[in-house]
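Only one protein chain is missing from this complex, and each of the others stays in its spot.
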Amino acid sequence: MQVFVAQLINGLSLGSIYVLLVTGFNLLLLVAMIIHFSYPQVVVFSMYIIWVVLQLTGNNLFLGIAAGVVSSICLNLLSAPLFQKVMRKRGEVDINSTMVLSLGIGMIITDVLSHTFNKGLPVAFPDQLASVTPLLRVGLISVQVGQVWSLGVGFVAVSAIFLILYRTRPGRAFRAIAEDPNGARLVGIPILRTGLASYALSGVLGGVTAVLLAMVLGSASPGLGEQVAHKVLAVSIIAGLGNLAGGLVVGLALGVLEAIVQGYISGTWSNAIAFVILLIVILARPRGLFGSKL
Amino acid sequence: MPSDAREALLSVDHLSVSYGHVNAVKDVSLEVFPGEIVVLIGANGAGKTTLLESVLGINAPRSGSIVFAGRQIGGVAADHNVRAGLCLVPEGRGVFASMNVLDNLLLGAHNNMRNVQSSLRRVFEWFPILQKRRKQIARTLSGGERQMLAIGRALMSAPRLIMVDEPSLGLAPIVVNDILAILKKLNSEGYTILLSEQNANKALKCAHRGYVLETGSVALSGSAERLLTDPGVREAYLGA
Partner (left out) sequence: MPLPLYYYLSITAVNILMSWALYLPYRVAHLHFLTVANMAISGYTAGYLVMSLHVPFGWALVVGFALGGLIGWAVSIFIGDAPTFAVVIVGFTFIFITRAVIQNLPAVGGPMGMFGLPNIGGSAASHRWIILGILYALVILVGWLIHRFDNSRLGRAASAVFVDADLAASLGINRKRLGMLLQTASCTIAGGTGVLYGFIYKSFHLDFFTFALVGFFMIVIFVGGYATQWGAAVAAPILYGVPLFFPPEIQSWRIVIYGALLILVLVLKPEGFITPRFVRSIETFLSGDRKKRNITLKEVV
């Protein structure tokens, strides 16, 4: 029972991170109209930037976190013109090209990480950020600072996103474009500017996620991006591409599923089992459990 | 008859617009003077929607010019033109079905947030039903209410020229009368209106002038009374 609760907490905190990633991905899909497969790789790159800044400033947490968020926003905004150029197809949106472009960007990021920072070796985050000493301990159940943060920040961030979407001017524009991009243009919504805003917002989410990942995992490696990316993409497909609420449910569910499997079955097979379950769901419902936008 | 001293609010001059190889609009010239209701009549595919959307700034013209309130706007993006006082109530598309009435109206004020509260009050005065249903999802509105919402949304941008694309489409005749009455009333309050219609009878009865579009070109133009009595127009467009 204790193992179960411990793994539930693990799972929820990991799941919160998946939810943040899926939300960032969905924002780009709905408003910028791109499939950014390598969005998690951008996040991992930001983790490395955090590590570098922490090293350079003697573990100044504020600067490190700021650097992570800024780098995520910058990477997104820099890739925006590439995506825009590649998207055009006789008046319609060629979304498959954005996928291929994103895969190319991901390849570059992963390889750069394997070559440069720390000579490609995994990087570890200092205790100030990723402390492993538990906040609370009840028997086998220990709650770490990172987990509390990721649950808390995850909750706040997702709530903030929903607030933005439903109570602010840019959020209304996002929803309009998500429902009907052509109709939004006819109403006078600046598509380009609003799309760029979604790149930026997605970047903010990405930066926050990078910080949380650093706290929860304590380390980063070049291959982390790919691993996380495939899980996040699987989550978004199962939930239905573009389905924000579905992403919330499935993201948390995957986190919990992974943690439970890890708790009861040996680590090396747990990844495979999670993926097999994902595969079965995707094959059974290629368009998502809750209906997709595409 | 408008005197030559009056300056046109909208002046379209030898405009041609094409989609790829299809010439949707061919050498069209028209004018809309302040305070008028002008009607574009034409069958499906005559180019009415393309013309209106080009004026709004959705399509870049291949040749010709569009002048609105004294400024060239050919090729300018739609959101700029909306800020300058142009707006379009699109055919069947003016409303975001998944969003509620209030959000739809607020979207109309996207480029005019400074006056949003007063604009909202005015729209609710015009359309009390919208105030009553302001929290309702647009999908649950009736056809007539949706059209009112679309017009209200256009009003939120404090427009100088309201373009309406086929307001009667899909609506019951009684509702069509209501909508046209609303447009007439808006016109009497000073809004200039350019509307396109397949069913010309009712539209011409509210308008000052009209243009007949056939396969992308202006076939005929003149005052509304003249068009109403023209035998060719009667035959082709003034059915039942």
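Read from first to last, the chains carry the letters A and B; within each, the first residue is number 1.
Keep in mind that, in the parts below, a residue touches a chain if its C-beta (ideal position, glycine included) is under 8 Å from a C-beta of that chain, and two chains touch if they have at least 3 such contacts.
Since this is a predicted model, take the numbers as computed values, not measurements.
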Neighbouring shown chains of the undisplayed chain, as defined at the top: A
Per the touch definition above, residue among A:Leu8, A:Val52, A:Val93 or A:Val112 touching the missing chain: A:Val112
Residue of A:Leu101, A:Ile161 or A:Leu201 in touch with the missing chain, whole complex considered: A:Leu101
Absent-chain interface as seen on chain A, which is shown: 35, 37, 82, 85-86, 96-97, 99-101, 103-105, 107-108, 110-112, 115, 226, 230, 233-234, 237, 241, 268-269, 271-272, 275-276, 278-279, 282-284, 286-287, 294
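Note that only the chains that are shown with their structure count from here on.
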Intercentroid distance (Cα basis), chain B paired with chain A, Å: 43
List of chain A residues in touch with chain B within their complex: 90-91, 169, 172-173, 175-176, 179-180, 182-183, 185-190, 193
In the complex, chain B residues that touch chain A: 19-20, 53, 56, 58, 77-79, 81-83, 87-88, 90, 93-94, 96-99, 103, 106-108, 110-111, 113, 153, 157
